[in-house]
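Only one protein chain is missing; all other protein chains are in place.
Chains here go by letter, A and B, matching the order in which they are written, and residues are numbered from 1 within each.
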Amino acid sequence: MPIVVENLFFTYMKGMPFAHIALDDVSFRMEDGEFMGIIGHTGCGKSTLIQMAAGLLKPDRGRVFLDGEDINAKNYDRKKLRRRVGVVFQYPEYQLFEETVEADVAFGPKKAGLSEEETRERVSWALSIVGMDAEEVGKLSPFELSGGQKRKVAIAGVLANKPGVLILDEPIAGLDPAGRDSFMNFILRLNEMGTSIIMISHNMDGLAEYAGRILVMNESKIVMDGTPKAVFAEIEKLKEMGLGASEPREVAHMLLQNGIGVPKDIIRFNELKAFILDKAGKS
Amino acid sequence: MIKNITLGQYFPGESAVHNMDPRMKIILALALIVVVFLVESLFGFILLAAFIALVTIMARVGAASVIRSIRPLLFIIVFTFILNMFFYNGQTVLWQWGAARLTSEGIYRAVLIVLRLTFLIFSTSLLTLTTSPMQLTDGMESLMKPLSRIRFPVHEMAMMMSIALRFIPTLAEETDRIMKAQMARGAEFDSGNLIKKARNMVPLLVPLFISAFKRADELALAMESRCYKGGEGRTKMKILRYAPRDFMALGITGALAAILVVVF
Partner (left out) sequence: MEIITAENVKFSYTTETEIRFALNGIDFSAQKGEFVCILGHNGSGKSTFAKHINALLVPREGKMTVAGMDTSREEFLWEIRRSAGMVFQNPDNQIVSSVVEEDVAFGPENLGVPQPEIVERVRSALAAMEMQDYAKRAPHMLSGGQKQRVAIAGVLAMLPEIIVFDEPTAMLDPSGRAEVMDAIRDLNRIHKKTVVLITHYMDEAVDADSVYIMKDGKIIGRGAPRDVFRDVQILESSGLTPPFAVRMYYALKEQGLDLGDCPLKPEELVEQICRLL
């Protein structure tokens, strides 16, 4: 079991007038190979939660376990954590800094202590996974690339450590529709190859298609935890929290309110299409 | 959450001191500093201390914040004290050890200097505790306006200060984000000797600078889109106006200054 998070509490600016409770007794257990989405209004604590899971922030109370070990324990080897868990933040292209693409992608492996040979292999591999050719772009400056290419290089930099768990914070922010689709497909492929995925997203349609599980956070707590079908079925609750469901589910809900008996577990485009065709006798 | 920092020492409030015109506060703070360096006698310092205490109470910022402001400079003050006490060329030697000579003049000088530095810091603190950075910028811009006649770029400097103030919390947030992103890749920002630490800052500083330049570019476009063309012909929404309380403060401080300098 890769990540287990137990009773996390965290407050920003403790003791000051602007103190803000970000996490209020948050727990979850993640299974190997899961594709888990996290949704919630801005400020509900989701970014704080993933930073805790990635060992970038220490909780005030509570524990975080990676492969059974407490990552905040005194003698825990942080390098293990960095190799095992990769994090892609929003607009990851803003973290590029090296003189060449290959140097930037090599940063992670180098810090993890890999040899020159191994590092070079990893760089090639990581770039090819994101659809780029190390021969072609390796020696270019990352800043000469287009926005989309920069993002791919940044992600390659995170993947170069071959993390078993990949955490992403709103990774499709700023991408146009074609970009969004190809990215979600890419993440799905990674998941199919064995990488566990935790993704914060507002893209409900994407989560409905690809995620196996969704955590819903509201005001520093986890309030729902289940399959996309189970979560999106509770559309009224989601609306109360200022969230929505996938578009097919939203339309299905409107149809339901107009007297058409659409089942609550229709959350995907093709499911809704099939239902309508069936109802109209055309399937 | 990093963006919630209150910049510098500003302690928000609505006291009479807070509501004074920033220009008057700057002028009076400067006057106070001059007086601090002219006063010679102990009684003069006691009067000064009483005045500063009075202003602190009126400002409702708490004695703790004023006193705490010494902390960053404590080392320098103690160092200066010791230096003056043991190395001043005085006549009445009390004790000697090699080049160090403890003289009664030395002790007197040391105490004087420490008192002066302390009151200097207190006066400045009272200014920064009761005046927001933005108000300070506006006050200084207004006071320096006459300098624009000799081509001193007053407007440009005020604009730079004001934009810098605006972006500090935003850049602080960005620094945190970049640090976390690089830490997630294995970067370490707190280990190693000085040289190593400097090298380790590259993954933080390069992206930060690049992003700052990008921001500057975008901001410039936005400013031009809103017809910014420099200081020529600009009007201002906020107008600083002296109020009776400012003149009262001027009067009281002026009288005190005169007494202190002439009598003490």
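Here is the rule we use: contacts are C-beta pairs under 8 Å (C-beta built on N, C-alpha and C of every residue); 3 or more make two chains touch, one makes a residue touch a chain.
Because the structure is predicted, anything quoted here is derived from the model rather than measured.
Touching the chain that is not shown, out of B:I70, B:M140 or B:I163: B:I163 (per the contact rule at the top). Residues of chain B that touch the chain left out of the display are 3-4, 133-134, 162-163, 165-166, 169-170, 173, 214-215, 218-219, 221-229, 233-239.
Residue-level contact of chain A with the missing chain is found at 41-42, 146-148, 173-179, 181, 202, 242, 244, 247-248, 250-251, 254-255, 258-260, 269, 272-273, 276-277, 279-280, 282-283.
Just so we're on the same page, only the chains that are shown with their structure count from here on.
The touching residues of chain A, counted against chain B in their complex, run 12-13, 16, 18, 20, 22, 51, 54, 56, 79, 82, 85-87, 89-90, 92, 94-97, 107-108, 111-112, 143, 157-158, 161. Residues of chain B touching chain A in their complex: 1, 4, 174, 177-178, 180-188, 202-203, 206-207, 210-211.
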